[in-house]
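For this view, one protein chain was removed and the others were kept in their places.
Moving on, here comes chain A:
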Amino acid sequence: MAENVSGVEIQLENVTKRYPGTREPAVKDFTMTIPAGKIVILVGPSGCGKTTTMRMINRLIEPSSGRITIGGEDALKLNGDALRRKVGYAIQQAGLFPHFTVAQNIAVVPGLLDWDKKQISERVDEMMDLVGLDPAVYRDRYPRQLSGGQQQRVGVARALAADPPVLLMDEPFGAVDPITRGNLQDELLRLQLELRKTIVFVTHDFDEAVKLGDKIAVLGDQSTIQQYDTPEAILANPANDMVAGFVGAGASLKQLTLLRVRDVDYHDDALTVVAPDSSPSDLRRQMTEKGKTYALVLDARKRPQRWVHVRDLSTASTLASVGRPVGDMVSTQSTLQDALEAILSEGGNAVVTGSRGEYVGTIDITTVTDTIQQLREEHDAGSAAS
């Protein structure tokens, strides 16, 4: 594990919340360990108690019984307000105070902790830089003057302002459009790479859970844990019908978003030729020798340019314009989902490029299906053994 983890472990033991006048508890005997520096997603249908569970961690809701420790410290023994100042909190639609400027909103928690003015002011600028808002432009704006995505960024900056080890996020990206949501999710992952907080994230969107979570807890009624595992494991092997229903159709497709091209065995045996160094007749001879019908033409820096069929070569005078241009390419960083998209649009083979755009191989549909098959078998074997 990275050595710069700033998060701490959270433990919930037999936590129960019973509201007066109701027969069944809202949260029943909930036990979970949330590892330090990880993003754990609580996901489940509305009304399952996931938000109640999260709100008991910072005691916005007091548990009826059970034990909660944050970094080994008993959360139920602390003063509630003092506890909440040490736990970041971000909610849907950001919950920014409309009569405070962006800077004032971010400065609330440091202010409550009695930091001195200069320190707060520096921290505000630092946080705004961190979430990608230029302090010179946005410092003195009011929340109403920002877009939904910008408000959400300020919400995250406010939650992180006092550098809490733990961050609770209650459907923070629920109210923004899908494109902005995607960007915010990417940014959260980028931030987390740097900050390594312990993040508890509530959502009802399973795709969001798969994208963001180091671990996902699928919760049923009364916040009962149906499955608590990595996204890969849940997708490959849902523990029961309820989880399978929640994962929904397309589990295999979702799995493709978790895998990178660099992690799979793509081919590197395509016949390639560097355009300026070769002629159509040379290439034709090579292709007949090796029994290939297609070849890939590269430029001087080995970047893929064109696909050539052996038929095209008889009439061509130069390799620079023969065949058809290469369309969608994927890099080794791309997800298998991107690769599949490229394979489909290219009609069979997609070209894989390295970090500088140079040719490294090709990937086809059998690579993708074999990989999924292999994952299934691994997780089946794993769950059978345990």
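Simple rule for what comes next: contacts are C-beta pairs under 8 Å (C-beta built on N, C-alpha and C of every residue); 3 or more make two chains touch, one makes a residue touch a chain; residues count from 1.
FYI, contacts and distances are computed from a predicted model.
With the options "ABC transporter permease", "Mannose-1-phosphate guanyltransferase", "succinate dehydrogenase" or "Hydrogenase" in hand, the undepicted chain maps to the protein name "ABC transporter permease" (source: UniProt).
When the whole complex is considered, the residue among A:H99, A:H267, A:R285 or A:R311 that touches the unshown chain is A:H99. The chain not shown here is touched by just one of A:R158, A:R181 or A:R306, and that residue is A:R158. Among A:K17, A:R85 or A:R306, only A:R85 touches the chain that is left out of the view. Residues 58, 60, 81-86, 88-89, 91-93, 95-101, 108-109, 112, 142-145, 158-159, 168 are the ones on chain A that touch the missing chain.
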